[in-house]
Every structure is written in structure tokens, then in C-alpha cells.
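Just one protein chain is left out here, and the rest sit where they should.
So, chain A:
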Amino acid sequence: MRIVTVDHLTKIYGHRFNRVGALNDLSFHIDAGEFVGIMGPSGAGKSTLLNIIASIDTPTTGSVWVGGVDLTQLNDAALAKYRREQVGFIFQELNLLSDLTVATNITLPLTFVPPVPSDIDARLAHVADLLDLTGLLARYPTELSLGQRQRVAAARALITQPALILADEPTGSLDSMAATELLSYLTKLNLEEDRTIMMVTHDAFTASFCNRIIFIRDGAYFAEVTRSGSRQAFFDQIIDMEATINGGGKRRETPRVD
């Protein structure tokens, strides 16, 4: 089942005499249950793409369909509902509230609008167990390590049981051990919970945990690689594609979106 469809998406910042194109006629799609990575050089438009899919930003032209709904047609209230219920966003900067405990940070999105789900405590226990946070629930974010905080951010994204999890450079500020740990959890989420994950990264090692990598350059679709064998083989494929992009390789055909 197709969950995300990006259709001829263009995003231009600035106006009249100072226009910068972040996305340029980008089209692709993601199916339910996929773990997709978005890669590309700095300034390729990766984060802009993720922000538009998360409805934090709006496209200049084109459209984004998530779960069969065109985001560009939704009003503010409907977009807030969409962010609250259908998407879980793991921010690069974590964005945890320092004056709330870990438990309250995680359950916060469920308490925005009544009625609060009756199984809120069960959900909290489940995600805490999944991400190994059970012993940390009463602590404050400032009392945790960076890796633990990143897991809290992941738990907060997960507790609403969203159809789509978006992660913007989730390992950007982590050391390799903490990064591997977090990626293992995301893989577990994808495999055991059957969550669709879309992750922006510039790191080949991080990307190797995905099933499919979409490469974009200068805001446009460049290529994609799909994992078919071992993670090592997939990693090598990613490195090759990165070398092609950075070496100025030719752009491939944009896949047909239907």
C-alpha cells in the first residue's frame, strides 16, 4: 500500500530578486512498511523535503499525499491533527521540553486535544520497554545522556502510533555506539511494529540500516538503491552512489508516480 506520494514537488525560498530553489520538481513514493533513507549532499533539500512531508513547511508547487490525503488542501487545524495523529517526527535537535519529565515528554502529544486515550499508560509502558527507557521515565531530559535523549525523542514520535515516522538526521549528534543503538531500535520498530520510517541522513553507515535509499541532488530526484543482500553489500552500494553524486554523475530518469 502506498503511504507517501511526492508529486512534482518544488520549493523556492526568497522572493523576486533573491530566489533559492530547495526542491525542484521532485517525485517519488513510499510504500507502507518501508524503511526509506533520503540522502544527498548538503543543501540538496533533504530537510526541506522532510519538513514539507511533516507539514511544518509548505511547497511552492506540487503536492504531497500521505495516507491518501493531499496535504496542500488541508487547513491549519487539519494539518495540526495530521501532525498529531499520522506523523511522528524525530528531530535532529531532539526538541525535548527540559521542565517536563521523560514520561511527560513522551505522552505530551496524546494530551494536546481531549479525549486522552484510555490506554495512555499502557502505550507509555510499551514504548518505554521497546526503547529501553523504563528506568528513566521519572528523570528530566537534562539528566540523560545524548543517546538516551534521542531515544526519548523517538518514543515521543512513536507513542501516537503514527502511520509514518519521520527522522531528520537522528544520529547527527550521537557517537557511533549511541548511533548504532538508536538505529537498531528504529530497525526493530520497522520490523516488529511494522512502522513506515523515512529518515534523512548524510551518513552511509546510518543509511545502511534502511531498505531503500533515495538520492536527491539540487532538489531533484537523482537515483535510488534498494537493499537486496547483506547490509555490507548495501553499504557498498550507497558509497558507490555517493561517489557518483559527488563526482558529478548524470541524473537518472525520475520514476513515474501514479
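Methods note: a residue touches a chain if its C-beta (ideal position, glycine included) is under 8 Å from a C-beta of that chain, and two chains touch if they have at least 3 such contacts; residues count from 1.
Rule of thumb we're sticking to: contacts and distances are computed from a predicted model.
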Report summary line: Of the listed "FtsX-like permease family protein", "Spore germination protein KA", "Succinate dehydrogenase / fumarate reductase iron-sulfur subunit" or "HIRAN domain-containing protein", the name UniProt assigns to the chain that isn't shown is "FtsX-like permease family protein"
Query raised in the report: Among the options A:L74, A:L100 or A:I239, which residue touches the chain absent from this view?
Result: A:L100
Requested in this report: Touching the absent chain in the whole complex: find that residue among A:L74, A:L108 or A:I239.
Outcome: A:L108
Report summary line: Among A:E85, A:D203 or A:D236, contact with the omitted chain is made only by A:E85
Requested in this report: Name every residue on chain A in touch with the hidden partner chain.
Outcome: 54, 56, 76-77, 80-85, 87, 89, 91, 95, 97-100, 104, 107-109, 111-114, 116, 120, 140, 142-143, 156
